[in-house]
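Structure in structure tokens, see below.
Some chains have been omitted; the remaining ones sit where they do in the full complex.
Lettered A and B in written order, each chain numbered from 1.
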Amino acid sequence: MIIVMSPSASPEQVKHVVGRLEEDGWGAEVSHGAERTVIGVIGTGFPPEYPDMFEVMDGVESATRISKGYKLASRDFKPTDTIIDVNGVKIGGDKFVVMAGPCSVETRDQILGTAQAVADRGATLLRGGAYKPRTSPYSFQGLGPEGLALLGEARALTGLPVITEIMEPGEVDIVEEYTDVFQIGTRNMQNFPLLRRVGQTNKPVMLKRGYASTIEEWLLASEYILAGGNKNVMLCERGIRTFEPMMRNTLDLAVVPMMHRLTHLPIIVDPSHGTGKWYLVKPMALAAAAAGADGIIVEVHPDPDHAWSDGPQALTPANFEDMMKTLEVVVNATGRTLAVMTPATV
Amino acid sequence: MIIVMSPSASPEQVKHVVGRLEEDGWGAEVSHGAERTVIGVIGTGFPPEYPDMFEVMDGVESATRISKGYKLASRDFKPTDTIIDVNGVKIGGDKFVVMAGPCSVETRDQILGTAQAVADRGATLLRGGAYKPRTSPYSFQGLGPEGLALLGEARALTGLPVITEIMEPGEVDIVEEYTDVFQIGTRNMQNFPLLRRVGQTNKPVMLKRGYASTIEEWLLASEYILAGGNKNVMLCERGIRTFEPMMRNTLDLAVVPMMHRLTHLPIIVDPSHGTGKWYLVKPMALAAAAAGADGIIVEVHPDPDHAWSDGPQALTPANFEDMMKTLEVVVNATGRTLAVMTPATV
């Protein structure tokens, strides 16, 4: 941590800062510069509060942490890519994974039909929500346990591993029975009791970025899960909130290569929520692949006009098929191949 | 809902939209304008998904909901101010309430001493966290049940009703025993299982604005609680996230008079989290009062340099006292008076 005193700071103010540091057991190195005195504090494991705590002291101009707040998630800690095995589907290597399915599980026909349609067209995981976080209490809130059972049927039919959302710690036990990957949605990225709870399981977790969360907060959220002992964490960029009203969110694709520098965890992109409009999904899926993402998660519905949620951003099976064709060429252009289900998986 | 077709929309596209509306039982009124065809759909209770669903149909330029998504929270529904009684302290009338206390409950001495200090200086509710949502897993996470018990002691000592945070549905039962107001923090504004759960209790709830939530989303979140049957909801503006790095958040005070137009629920302001720096708390508390807020919630700590969390934004008791003096003058200037504890309360 580096503490910069203001030009007018008094010797007593410098002493107070150094004293407070020594009280906590840290050694402080004081440099008197041309205009300002700078205090360097060498060490690791400072309390996260430290910079702000010093920054408001009298005579202090700024205090800056120089080491990152996250450890287990950082590439410094683990230089090699984490590769997550979901029932034989590898996520994070030189394969590009496509997760697809409806926003919500609605009916048996809808989920089985969609699962088969996306499996036939190259998806290797099935998405579908049984517990839905909805902005309005008057919106469809998901089928709950009945939806989970239908996902189980769809998995049995197609062999596709399932990814589905959990919203509270109390749901983890029942969801764990049916899902292959826990999805934590954007509104729950900092639901710390939930993060702690899935950290105690062995199931892979896909942690979506909070729609107004910084990269560092996102990695710290993943750290909650990793610190609990669950190493199978993948990240998912799904758009952030900005001033632009025309799209549902602003898909921040530069986090893809940035995350590859900062962390060893795989990163998936969700162009459906990231744009909110089905006709933007294909170009943004291609862009995600070109940027180096480890995969995408997209919404597919047999009849988007009649979807119970998020219809506007859902692809039809035909649109999904069209996207997959160009996607494969772009994935290959970046030196990778589309993931396929191994016989063992099926 | 108003659906505007694009200038190049075909008659078939108009027909498709109208057909989809009629399929759901709505009557559509079609107006052919100079450039565009406009479809008005008269009625109430449209599914929240409706505008987006139509907006992506072929030939549609825009679809706009014209009625609000929230009902119980709106002033149309209930024109008179909601006044919440917390053990005799009235919130929402012509009184201005001051809630004060430390960010976290740390020790018996700290919480009892702070409670007495703020009670002596005009606070009428005691704040203090026992369950803490922290960005980093390596930060102090709160004392939990032990902290709740200490808050109970502080209430017994001073007579101050207590407000404390809950983070998950499973905590509601234990927190309910000790608190007089449930606080739902910014990261949990859209924790829908939690909103539903406190909606089933009779305790007042203070719902903080999500740090990137719109006014409409905030009112829809309050609607979850109201729809559950709990009518004692107050709102709390605590700053939103913007591009400005110098303050912790951007305190959006214009929501105070805007909320008074839109809703009957009281609105409180948190200048501590809203700025993140203790020296900005007093001017922003005064500004909140001038803008017409129903009260403030501020952090006070006997020794901010040694606080276990959020020290940078905590007032000392002396600073709190100084703030209270000017605050009273500004509150009076807006035709109101500071709330006091009634004998019945003590």
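Quick note on the criterion: a contact is a pair of C-beta atoms (placed from the backbone, for glycine too) under 8 Å apart; a residue touches a chain by one contact, two chains touch by 3 or more.
If you're wondering where the values come from, they're calculated on a predicted model, not measured in any experiment.
K.L.:
Of the full homomeric complex, 2 copies appear; what's the total?
P.N.:
My count for the entire complex in this file is 4 copies.
Just so we're on the same page, only the chains that are shown with their structure count from here on.
K.L.:
Provide the C-alpha centroid distance between chain A and chain B, rounded to the nearest whole angstrom.
P.N.:
Averaging C-alpha atoms per chain gives centres 27 Å apart.
K.L.:
Residue numbers of chain B touching chain A in their complex, please.
P.N.:
Residues 20, 47-49, 52-53, 55-57, 69-70, 133-139, 141, 167-170, 187-188, 190-194, 211-212, 217, 220, 223-224, 227, 241, 276-279, 304-305, 307-313 of chain B touch chain A in their complex.
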